[in-house]
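All protein chains but one are shown at their positions in the complex.
All chains are identified by letter, namely A and B, in their written order; residue positions are counted from 1 within each chain.
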Amino acid sequence: MSARLVDALKRLAPQLIALAVILALNAAVSRGFFDIQFQNGRLYGSLIDVLNRGAPVAILSIGMTLVIATRGIDLSVGAVMAICGAVGASLIAGGYSLPATLAATIGIGLICGLWNGALVALLDIQPIIATLILMVAGRGIAQLVTEGVILTFNDASFIFIGSGAALGLPMPVLIWVALGIVVALLVRSTALGLLIEAVGVNRRASSLAGVDSRSLLLAVYATSGLCAAVAGIIAAADIKGADANNAGLWLELDAILAVVIGGTSLLGGRFSIIGSLIGAMIIQSVNTGILLSGFPPEFNLIIKAAIIVVILVVQSPASRSLWTFVRPERRREPRQVERVAR
Amino acid sequence: MKNWKLSAGAALIASLVATSAMAAGMTVGFSQIGSESGWRAAETSVTKQEAEKRGVDLKFADAQQKQENQIKAIRSFIAQGVDAILLAPVVATGWDQVLQEAKEAEIPVVLLDRQIDAPDSLYLTAVTSDQVHEGKVAGDWLVKEVGDKECNVVELQGTTGSSPAINRKKGFEEALAGHDNIKITRSQTGDFTRTKGKEVMESFIKAEGGGKNICALYAHNDDMAVGAIQAIKEAGLKPGTDIKVVSIDAVPDIFQAMANGEANATVELTPNMAGPAFDALEKFKADGTEPKKWIQTESKLYTQSDDPMKVYEEKKGLGY
Partner (left out) sequence: MLQSSPVLQARGIEKSFLGVRALDRVDLTIRAGEVHALLGENGAGKSTLIKIITGAYRRDAGDILLDGEAIDPRDVKHAQALGIGTVYQEVNLLPNLSVAENLFLGRQPRRFGLVRTGEMHRRSRELLADYGLSIDVAAPLGSFSVAIRQIIAIARAVDLSGKVLVLDEPTASLDTAEVEMLFDVIRKLKSRGLGIVFITHFLDQVFRVADTVTVLRNGRLIDSRPVAGLTRRTVISLMLGRELAEEERRAGTAAEPDASADAAFRFTGYGRRGRIAPFDLSVGRGEVVGIAGLLGSGRTETAELLFGIEPADSGTAEIDGKPAALTSPRAAIAAGFGFCPEDRKVDGIVDDLSVRENIALALQARRGWAKPLSRREQVELADRYIKALDIRTASRETPIKFLSGGNQQKALLARWLATDPKLLILDEPTRGIDVGAHAEIIRLIETLRQDGMSLVVISSELEELVVYASRVAVLSDRVHVAELTGEDVTPDGILNAIAAAHGTASVEAA
């Protein structure tokens, strides 16, 4: 078990190092970055903000990881967030109970995911095109639901999901951590992980080996839709309103980026949900760091792009092999240590 | 004393308002961009109300964000022989041809809420707000509010590079010029959205000693202010008291916040562009008076003392 843990840490080392470096940079540009106080019944500080604000992308990246592992992609998650936020807001504002609202909203997310999955698995449409349909149409659907305005609500229990706290942590943090653990355990303690990876590497060979790749693809896209629904609920609850024009806008790209930074290849196959979650936190750390730094907003995108380019270059296979070439003795050491540990 | 500083344009409107109710029987075509925002929806409903009030027969065409639809609508208005055309242009260029056609048919065209790149002989007048002035009104309020006290302001900008963001920032800074006790200490974009407004405000509070160093927030629109108010509350501070909040647009939700004492002031971007337009048209039809080429709408300041709940109820019905 401990050997497996060491393996996992070694695999995630580049992501963890990147996160540590970004956090250190943040601390350098903003004094008190690591300060955490306890106030109003919850932990409070910039680090908590990173965890809290990163929730939507983290949650989207959970579903996105599984989709990308099957060699697919889901461009619609941002739009599905908007739809689900709009549906949730209009139901809760219309006087429905919290459980009914949540059930209906998550149901809508699942339906959106199944729609994508059906286009990909049953009609064999390329995922990028199949999900582009809902990406474009979804925001329009959301605007129909909200009738073009920011649909506000005052239900305290619904708002609690976005800005409440439990166990000293903001609800969104608890939700993404819990969802990440549940999904990661589900795929790794069952055979889903192996089957998803097999379908992603070679769908035809997997089908010939008896893998039910259609059901698997449907399930994976449905999961992505469910994650988008949860993220949409959080985003709406956070601002006590559903903003069909802006909720989840461009977040599909951040989610894809989180998955890639997390070490899952866009070519499918091997995946790591934990890696994607760390990737989401890296992205949010960059965002928060930029906001704290006080640079003029004209530099936001340039700084973000530059940091991400550096992360991706450092992680690329080419530079990894370069590293091995430059410092061969470094690579040998930990292996010997590991052997002793076993 | 509320509108303690009226611009020349606003004064002009005030004089025009007095001469209304002469346009009964006029047929006017209105080519609207679409309904992409709450403000746009409100503009449409106010235009319809204003037309009804004056007995104007309004022909409404929704272009769904497409210039070709607007050109088609204008041609159809010309063919129907309307008395005048209102145009809220979706883009600034490409209007010369169709406006020339309207001019040849001797139908006056009034532009609403946006200017275009075309010779001003092709249209009667343009009714728009002055975004720099909006920022200035907000800044002037703050200068008056804080007096001689030291005040560090944080600013939530609109989408980086957009003209409202540039102009509202400029006007605000103009108002602050010469008042060295008021400083903008942090300025960051909130993309005009609630979510970003809240997130950026959280970071401002963290970066400025838990919010203790912030005296006021200036947001380029009300939505960002609404998001920021939540962030201030969650940080354990009182918005409107610990941190003063001034923003622009005057959408209904900010009035609710003002009623709760959580926001202090907002500058109205009026959805009533049609009123001044009808007034100008009536004058022109009556005796051929050519209005100025730019009619500036009033940038009205609302504060907590303006019975925000009443304004909220009024505005709520406009489709914001």
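The rule we apply is simple: a residue touches a chain if its C-beta (ideal position, glycine included) is under 8 Å from a C-beta of that chain, and two chains touch if they have at least 3 such contacts.
Predicted model, so just to flag it, every value in this text is computed and none were measured.
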Touch partners, limited to displayed chains, of the chain removed from view: A
From A:Ser157, A:Asn202 or A:Gln315, residue that would touch the chain that is not displayed: A:Asn202
Among A:Asp35, A:Asp212 or A:Glu298, residue touching the chain not depicted: A:Asp212
Touching residues on subunit A - with respect to the absent chain: 189-192, 194-195, 197-198, 201-202, 204-212, 216, 269-270
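We take it that only the chains that are shown with their structure count from here on.
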Distance from subunit B to subunit A - Cα centre to Cα centre, in angstrom: 37
Subunit B to subunit A touching residues, read off their complex: 35-38, 40-41, 157, 160-161, 186-189, 191-195, 198-200, 202-204, 206-207, 223, 226-227, 230, 234-236, 253, 319-320
Subunit B-touching residues of subunit A, taken from the complex the two chains share: 30, 32, 39-40, 44-46, 49, 53, 148-150, 152, 163, 235, 238-241, 243, 245-247, 287-288, 291-292, 294, 296-298, 300
